[in-house]
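Removed: one protein chain of the complex. Kept in place: all other protein chains.
This part shows chain A:
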């Protein structure tokens, strides 16, 4: 992998005098899989685009160590739809149907890392929908949050917030 990156960088530096704007961008996932995408897709990913801009478009292979090859295709698919202006309620419903809770969270982290505003907003809504009306214990498990309150502290807090605790759904069993 490392060799592949450096050789590509060499070939690009040779053609420096004539940088081709339509060259595809290679995104390298954390588990070393290369995804080739159109520059327009990269534009949707602010983190990637700013990397390209900083190097004046000379570097077109971008390592994304925080994103797995499992998640990246979803991100790319969403960006493609977004560019085509085809983000509909139906598409989003289908898109989210394919994802379990873990995948939603991973994609959210990916969208946050890549700084894709639309995807971030969409996934925020998905996460919000999935933790809405759930018990505190359920939400802790969902995010993997460790409860660092003492039972007394938590009881006191719950009492203070009693005015907001009405109509919480019973916890689902494993939803994955």
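Everything that follows uses one rule, which is that a residue touches a chain if its C-beta (ideal position, glycine included) is under 8 Å from a C-beta of that chain, and two chains touch if they have at least 3 such contacts; residues count from 1.
Here, contacts and distances are computed from a predicted model.
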| item | value |
| --- | --- |
| Name under which UniProt lists the unshown chain, selected from "F-box domain-containing protein", "Large ribosomal subunit protein mL43", "DNA-directed RNA polymerase III subunit RPC6" or "Adenylyltransferase and sulfurtransferase uba4" | "F-box domain-containing protein" |
| Touching the absent chain when the full complex is considered, from A:24, A:40, A:61 or A:112 | A:112 |
| Chain not shown, touching residues in chain A | 30-31, 65-68, 70, 102, 105-106, 108-109, 112, 120-121, 124-125, 127-129, 131-133, 136-137, 139-141, 143-149, 151, 154, 157-158, 161, 163-168 |
